[in-house]
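So that we are looking at the same thing, I have put the structure below in structure tokens.
What you see is the complex with one protein chain gone and the rest in place.
Order of writing sets the chain letters: A, B and C. Residues in each chain are counted from 1.
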Amino acid sequence: MSGATDSLVVLGGIAKQFGAVRALAGVDLTILPGEVLAVVGHNGAGKSTLMQVLIGTLAPDTGSIAVAGRDETAGYDVRRAHALGIRCVFQELSLCPNLRVFENVRILHHGLMGFGWPRRARRLVRAALDEIFPGHGIDADAVVGDLSIGQRQMVEIARAFTVTDQPVRLVILDEPTSSLGARAAEQLLRFTRRAAGRGISCIFISHRLREVLEHTDRVVVMRDGQVVARDRAADLTEALLVERMGVMADAAHAASTRANGAGADLPVRVDIQPTAGGTIRLIARAGEVVGLAGLDGHGQRDTLLQAFAAPRGGGPGARVDGSVAYVSGDRPREGVFPLWSIGRNVTIGLLRRLSRGGFLSPQAESATADEWRLRVKVRTPDMNNPILSLSGGNQQKVLIARAFACGADILLLDDPMRGVDVGTKQELFEDIRAEADAGKCVLLYTTETQELQHCDRVYVFYRGAITEEIARAALTEDRVLRASFGQTDDTGQHSGGRADAA
Amino acid sequence: MNRRWLDANPWVWSLIGAVLVWGLTVASVEGRGGMETLSTALGFATFYVIVGIGQMLVISAGPGNIDLSIPSVMMLSGYLSMGVMHAQDAGLVLGVLVALGVGLGAGIANVVLIRGLNIPPMIATLAAGFVMQSMTIAYSRGSTAKPAPLLLQFSLARVLGVPVIALLFLAVAGVVAFVLARSSFGRSVLAIGQNARAAYLAGVRIPRTMAAVYLVSSVLASVAGLLLAAYSGGASLNMAEDFLLMSIAVVVLGGTAISGGQATVAGVWSASLFLYLIVTMLNVLGVGAGLRYVITGLIIIGVLAVSKSRPA
Amino acid sequence: MQREVASAGGAPASDADPVPRRRFSGRVLLPAAALAVMLAAIFVLQPRAMSYNGMRLLLGFSLPLMFAAMAQMCVIAASDIDLGLGTYIGLVNSLSALLLADRPLLGVLSLVGCVLAYAGMGAFIEARRLPSIVVTLGASFVWLGLALLVLPTPGGASPAWLSALVRLKPPLVPLSIVVAVLLALVGHWLFMRSSYGVVLRGIGSTPQAVRRAGWSLLTARTVLYGLAGVFGLIAGLVLTGLNTTGDANFGAPYTLLSISAVIVGGGEFFGGIVAPVGAVIGAFIMLLTGSLLSFMDVSTDWQLSVQGAILILVLGTRAFRRRRA
Partner (left out) sequence: SVGHADGTGVATGDTSGKKIALSNSYAGNSWRQQMLKTWDRATADAIKDKVIKAAKVVNANASAPEQANHIESLIVEGWDAIVINAASPTALNGVIQEACDQHIVVVVFDGLATAPCAYKVAYDYTAMGKMEADFAIKKLGGKGNVLEVRGIAGVSVDDDIHKGLVDTFATAPGIKVVGSVYGNWTQTIAQKEVASVLPSLPPVNMVVTQGGDGWGTFQAFKAAGRPTPTIVFGNRQDELKLWSDLLKADPGYDTFSASSAPGCASVAFWVAQQVLAGKKVPNTIYLPLPRIEQADLESWLKVMPDGAVATPVYSQAWTADLIDANAAGKPLPPSPVAKLGDM
């Protein structure tokens, strides 16, 4: 353990065991004042668990914690962590949806009380939001449950940086950008730099390697509960990083494209008029992967939900031909059945197919579960383990497996890769392409422009309507961004259904 | 019996409780009537079980789902079915059909209020129960309320000392347990109970499943009303009074999660036996009214506390 | 839709503003409107009710119910439900009638014990992570049993000061209304304005988030149940004053009445969503249902049906409004 005197936090030999799973196997980690430290690693590497130890919500089995040169191991808990200036934005959101934004700020600050506290809380959160996410559009009096997931993430991040009677010295951000739009993610990353300049350290966890390389000082790579590499970000490239993480894939470079040259003769599966009208309808055919782009909350999700509801007697303006399956990136609220095993979480999507004579066949059920464990590489020894024993990214794989397994004609993917590591993501996109080649129609909503490269065509949404349709060949980040603010590019506007990529 | 197995089978605790209470009762009277006590308990527990199974399905369909109309359905079904039977075997079939009809009607009313008008289930079923109680009171004036002799015999019949209705509903409980574990319907109920939004997005048919759950609960309550009216030789206005709280108590003591998504059918049986045997014990020991209530309450809380595996 | 668009990207903040505001006031406005309609109906059916004395009589028994509703609301704030509140009120009624007049010290001690027991029940529920509905069901038997033990048959006497207190006739406005306004203010301050009230409502929706912020859930739930114990205690005392005696069985109906009052008043069973002002209004609605029934001259057979219909009407309207909003 080096530099114990001038380092902010020193974790020594942290180990944590969950039943048979060794989540952390003796981790040493040092955080310096005023640095932005990235922690990366495959799904289930132990990143979130390590952060839970650091913030004091999880007691390690063994190991020591020292903050500002003082040993804090004994009696370390959240309150102590807060008192020492350590804050955390958890991977799964930690706001109370029934409370207003400023009330959620009060929850974090024990000292925010006495006469006039609501005024002070409002002022605090407004200032933080304005500084981190200029133009955020969030009212401090809004009830959190009424906010979109991206807005809630913004509130939680802003809250973590507010200061009352306790200092802020270290803020842990566990995959914050996975539920933020591209713009807000960018704002956040720039802010962490400025914060570092003021001496506030940040730990930044992300599966988006580009963010990591561009915006952090140091990178710690975890693998299977251990730290396997520590580098200065400047010394790394994406390829190097992927190699250290031990995931075998050539990253985002090899965005696969359609293999067969099927054209406009294939049947139209989805034909939707987005809710706010506009001149462009969303049309998707069998065999296609169609992207929905734009800033978060501009009607993409509503369009997907419209498509989902249509075969089940949904509203007007939507024609959907075939069975549908939906994958949501908001796991706890829209995906996971927390009391069930991993296997049951997969098979709920295909009950009818597994039934023999009206009842589920246990053999067929466990065979299906095991098949999908291998196909999407769920990190678990046994699909009968509870779903909550999986790391966030692995839970997400289970949800994708559920949608694939049910054999629906149309896959509606709502930010499906949230929290999935690069290697797995690559494989999953290959699977998605394979499904499309097999005649499926895929609608993919993502706020990560990189992921749009896997689409044949992209519709960009703005204020509930489609502003532009972009073919794969014409897709540039810049163009998507401009369309996201309602500025259309004349040349590409009516490119007529399909694009001839490849 | 390791801890993990116990966690997965929470009904064991109330069964242990039942056995202890039974042993204590029998010991207190020098072993007199042990088997008869058990046989009687099986008979009465059956009525709790019938409504308990329905209540269990409702409760496991998610937070806030509770059927408070059960006693009113029992009352209305008991009265109307006895009314059309006129104590004649010839009216038996009609009487049974009327009872089932009451159950279906009540179920539909509940579903319309809950899903159609979006009223919280607790209030919706309470209000529906009020209306049914009124109907029973209006109907009961001057009506015949005695069962067909065949039905009376059936409700009292025993095989080797075991009540036939107990055997029948042991079988029903088995079927329900199987349906919950292995059918599309059962999985759908439990999925909705854990996370309704996720269930919707996973393609679970929420409207039809929820409707089915409330219908089953009401129909089971109407069957319980029919059989209880027969068993007691006739319907009376307040015959179902203690079934409101009991139907909830047997479900939760039996190990079903009140927050939904998980159900324990065996627990309904063991908790029903347990609660009835507590009554027996207190009666046999001749405990006074006040103390009796205190002991009952403490036992309920105690069993619940030991059966919960993980303290904070 | 409108909301999503407004909140994203560079849209001005004011767009997102009206949504929560409107929703909040809707929560209390609807029961208030329902109450107004009921009062109007009562005044039309029975003009005599429209006087100081008429109102005083009509609302006489609102005092215990509004405190019971506030007690129930404390528990519902934690997404729990209290099936034992009614018998607890009966226990307080029995103890206070038996002891308070003759042996005030013992009486006060026993009542303090009641509140502590309630707070302890909350702590127990949290510590063992038990479902409140069953613990309070079990507790309801315990309270009733204790009440029967101390007061096997109805009797005892209310201390004179207590009876005098609840029969005060303030000028211009009947006591019930004065107390209702005060209670609504206190409840609103406690839950919606005070800084710890935020924490108390927080545990009703996302306890793990509150815990991660370093709060003790044990303390919070203990405080909530302790508050419920205090409000329940006041309900029981007021009852003793109104009735002038004690009766172990008297409180029982307050369980369902208080739950209905909280929900009719805009609270929800889950998610820590409560409305203290609404709960007080809900108490009046539940109470006036009985008077309305009496004035409407419904056939005795169908009186229960009308009660059910009023419940359905109030809550059905709320759900309808919410769906359209």
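Brief remarks on what is shown
As a convention for this text, a contact is a pair of C-beta atoms (placed from the backbone, for glycine too) under 8 Å apart; a residue touches a chain by one contact, two chains touch by 3 or more.
As the structure is a computational prediction, the values presented were derived from the model and not from experiment.
Shown chains touched by the hidden one, complex as a whole: B, C. Between the chain not shown and the residues C:35, C:65, C:200 or C:273, the one that touches is C:65.
With the whole complex as reference, residues 25-26, 28-29, 32-37, 40-41, 43-44, 133, 137, 140-146, 156, 228, 231-234, 236-242, 276, 279-280, 283-284, 286, 289-290, 293 of subunit B touch the missing chain.
Along subunit C, the points of touch with the absent chain fall at residues 46, 48-49, 54, 57-58, 60-61, 64-65, 148, 152-155, 163, 239, 242-250, 252-254, 257, 287, 290-291, 293-295, 297, 300, 303-304, 307.
Everything that follows uses one rule, which is that only the chains that are shown with their structure count from here on.
Distances between chain centres, each the mean of the C-alpha atoms, put A farthest from subunit C. Centre-to-centre, using mean CA coordinates, subunit B is 29 Å away from subunit C. Centres computed as Cα averages put subunit A at a distance of 45 Å from subunit B.
In subunit B, 257 are the positions where the chain touches two or more neighbouring chains simultaneously.
Listing the residues of subunit A that touch subunit C in their complex gives 55, 57, 77-79, 81-82, 88, 90, 93-100, 103, 106-108, 110, 112-114, 117-118, 135-139, 141-143, 146-148, 150-151, 181, 183, 275-276, 295-299, 302, 463-464, 484-485. Listing the residues of subunit C that touch subunit B in their complex gives 79, 83, 124, 126-131, 133-135, 137-149, 152, 217-218, 256, 259-260, 263-264, 268-270, 301-305, 307-309, 311-312, 315-316, 319-320, 322-323. Across the complex, subunit A is touched by residues 178, 182-184, 187-188, 190-191, 194-195, 197-199, 201-204, 257, 261-262 of subunit B.
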